[in-house]
Every structure is written in structure tokens, then in C-alpha cells.
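My questions all concern the structure below.
Shown here: the complex without one of its protein chains, the others still in place.
== chain A ==
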Amino acid sequence: IVPVAGLCPQGAYGVQDSLRGGFSSVKNELLPSHPLELSEKNFHLNQDKMNLSTLRNIQGLHAPLKLQMEYRAARQIQRLPFLQSSHLALDTLRGSDDVIGFEDILSDPAQSEMMGEPHLMVEYKLGLL
């Protein structure tokens, strides 16, 4: 069981945020609870990185830059953070609008039983927290 760096505490300055995150222990923060946890958390990120770097090698720098600009623009078209947005533009750009995976079937956020606190989530998104 190897301690990994990807599970660092999420608060400001890398210190645990006891008020919002609850108590934490070194064991919880440093050791992953499942070998797949980290690789699944970063899966889409890593896949995008790989695809964009291949694209850069084949077609030059401008191609991935333009694509990333489009992704960023599409990612901004969303409802307020505590509501469900369909991510339709983002899915169409990515090509994941005609692919079904476990993220569409298991723990669909549209059907989660807990709702985020609206004020807190908007403050977190705007960076006011």
C-alpha cells in the first residue's frame, strides 16, 4: 500500500478544512481506499492530455489550443452549481454524446438524494469561500 499525493486535503493552502470537510486523519488523506480511486478520478483528464499531446505532435500547436478554447467556452455554459446541467455542448465537442459508460448509469448526480447547500456552493464556485 503506497501513499500517494493525489489525495491531498482540498482546503486552502493544502491544510485540511475541518469546518467544511470534517475531521481528517493522515491515513485517510495519504492512502487511497481503493487502488482504482486515483486512476478513476483523473481518467478523463489523463485521456484528454494524451489525446491533445498526440494531436500537437501530429498537427502542430494550434490544433489542441483551439480545441481547448472551445472546451473552455462550452464548460462555462452551465446552470448554477447546485443544479444539474446537461453539459450538452461539452459532450458534443468531446464526442461523448453517443457513448454510454458507468458514469451515466451509476450514481447519476441528477438522482442523488442529497442536495448541495445553494449559498455555499455558489460561494465556493465564485471563490468567495
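Quick note on the criterion: contacts are C-beta pairs under 8 Å (C-beta built on N, C-alpha and C of every residue); 3 or more make two chains touch, one makes a residue touch a chain; residues count from 1.
Methods note: contacts and distances are computed from a predicted model.
Between the names "ATP synthase F(0) complex subunit f, mitochondrial", "Proteasome subunit beta", "Cytochrome c oxidase subunit 3" or "Transport inhibitor response 1-like protein", the one given in UniProt for the chain missing from this structure view is "Proteasome subunit beta". As for the chain not pictured, it touches chain A at residues 20, 28, 32-37, 39-41, 43, 81-82, 98-109, 112-117, 120-121, 124, 129.
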